[in-house]
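Dropping a structure here in structure tokens format, bear with me for questions.
Every protein chain but one is kept in place in this view of the complex.
Then we have chain A:
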Amino acid sequence: MECVFGLVGNDFAVVAADTSAVHSILVHKSNEDKIMILDSHKLIAASGESGDRVQFTEYIQKNVALYQFRNGIPLTTAAAANFTRGELATALRKVEDQMILESCKSSSGVPLVLSHYNPYFVNILLAGYDKETGPSLFYIDYIATLHKVDKGAFGYGSYFSLAMMDRHYHSGMTVEEAIDLVDKCIMEIRSRLVVAPPNFVIKIVDKDGAREYAWRESVKDAGVPSA
């Protein structure tokens, strides 16, 4: 039920994500920020298995930072997207060995090893701004599909947000027009998706950097009741 979507404007890119953290029928919290600031001019909006989401995006973030220290210049958005895709692709087919308990050793004394693949169940929209090439948005799904897009969405909400964006998007939108479209998508999701997430966070990236733009809350976490 996680909803993530984004689009590219005239000199910026905007992404929105729902902020619910759900486990089966329980909502753990409704203010979970799923859009990570990858570096000064990049955003990663991620949806999927919450453990994988945090582990994978933090791993990407630290590797992007390491690149910058090693090379003195930041990665371009496209390079970061390709790196991210590469890591997802590798995890898809690289065998991960897991040692089995001592007690299960074979008769010859050789430790038994369980081999399995360990894919990350994370869908990512990577938005960034490069001085030379302007804003860009990359669609990266959990089986390592990579597309450079003007608008993209993941989750059940994508049925509604993609339709909304197909109808109203045009290239070169201003921030006001884009946020208006984002709000239209959120309204559509709230009204038409059966277990719709109530709250969303919107982040934007432009020449001045990546930053939080706004929250759209229809349900606030209950505060601690007074005694």
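The working rule: a residue touches a chain if its C-beta (ideal position, glycine included) is under 8 Å from a C-beta of that chain, and two chains touch if they have at least 3 such contacts; residues count from 1.
In this text, contacts and distances are computed from a predicted model.
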Complex member absent from the view - protein name from UniProt, among "Proteasome subunit alpha type", "GPI transamidase component PIG-T-like", "dolichyl-diphosphooligosaccharide--protein glycotransferase" or "BHLH domain-containing protein": "Proteasome subunit alpha type"
Which of A:Val22, A:Ile37 or A:Ala65 contacts the chain that the document leaves out: A:Ala65
In chain A, positions touching the absent partner: 58-59, 62-63, 65-66, 69-70, 72
